[in-house]
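Let's look at chain A:
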Amino acid sequence: MMIETRRNFHESLRRLEEQTLGGLDLVVEALDRAVEAVQFQDVELAQMVTADDDRIDGRYLEVHQGLLSLLARQAPVASDLRLVAALLHTVRSVERMGDQCADISKLIPLSGFEAPKDKEMLDAIARMGLLVRAEVLDSRSSFAERNVDVAGDLLRQDAEINSLNRAIFRRAVEIGDNPDLREWGMFMVLVARALERIGDNAIEIAEQTVFVVSGLFREFPDLPNTAQGKLGE
Partner candidate 1 sequence: MNVTDSSRSETTATVSGHEVVAEHLNAYYGAFHAVLDVTVTFPANEVTAIIGPSGCGKSTLVRCINRMHEEVPGARAEGSITLDGHDIYDPAIDVTTVRRVIGMVFQKPNPFPTMSIFDNVAAGLRLAGAKRGRDLHDRVEQALVAVGLWDEVKDRLGRPGIGLSGGQQQRLCIARTVAVEPEVILMDEPCSALDPVGTLRIEELIDELKSRYTIVIVTHNMQQAARVANSTVFMLDGELVEHGPTAEIFTQPKDERTERYVTGKFG
Partner candidate 2 sequence: MATAPPEANVLLRKTAGTRRRRAVSRAVDVVCTVAALAAVAVLLLVIASVAVKGAPALSLRLLTENPKVSPFGGNTGGIANSIVGSVILVVIASVIAVPMGVMVAIYTTEFAPPKVATGIRFALDILTGIPTIVIGVFIFSVLVVGAHQSGWAGAIALAIVELPVVARSDQEVLALVPRALHEAGVALGLKRWRIVLRVILPTAAGGLITGAVLGVARVAGETAPLIFTTSVFSNLGLTTNPSAALPNIPVTILSLSESPSPKDHAQAWAAALVLIVFVLLLSVTARAVHERSRAKLRG
């Protein structure tokens, strides 16, 4: 009958992981609201998202501090050490994702107060939002379950996101001839870019999952039209 040793340490580590992954839930919330705000040109909702980013930043600081403290006091090694390193990367990604959502919502009041509509554009944005949402949730479960296969699947999702990004860019160029829509269109391009960045961060979290499990740090191979490709053709 073995007594479990270092209970406090493992308990603390587990809690920090929970907090980090919980940060992803906060991100999803912010993402949903930001996309909705874009759909309906809802300035108030947008301001809520911007304000709530403080929560995500706070979460980042808390987890970061906790991890440093754990490193100093517990001298983690082997799988514990890899987890701590991965969490440091992951929580940073969480923080960045929160910033992206805040960026999106800051764009809305700038893009005018009437609801302009280009249905095609809005549909693309909405679809992109859903895909990114799914990607973020998948990265969360991949990390939580240490599931490397789900991590791999994210690449496929990311490809679709990237092609939507390009489509939105093309659409913005198309509607650019219409002076009423031109400015709004450019802001939508920036929104799409922010969404695409959120997706990139999700991919990085998946890479951390691979690291925790195998100890190998491998960037997911460059597919054509991958995250590395950005707006290039």
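What we mean here is this: a contact is a pair of C-beta atoms (placed from the backbone, for glycine too) under 8 Å apart; a residue touches a chain by one contact, two chains touch by 3 or more; residues count from 1.
In picking the candidates, the idea was that all candidates are chains of the complex that A comes from, given by their letters.
Bear in mind that the values here come from a model prediction, so they are computed numbers and not experimental data.
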Contact partner of chain A within the complex, picked from 1 or 2: candidate 1
In the complex, chain A touches candidate 1 at residues 2-6, 9-10, 75-82, 215-217
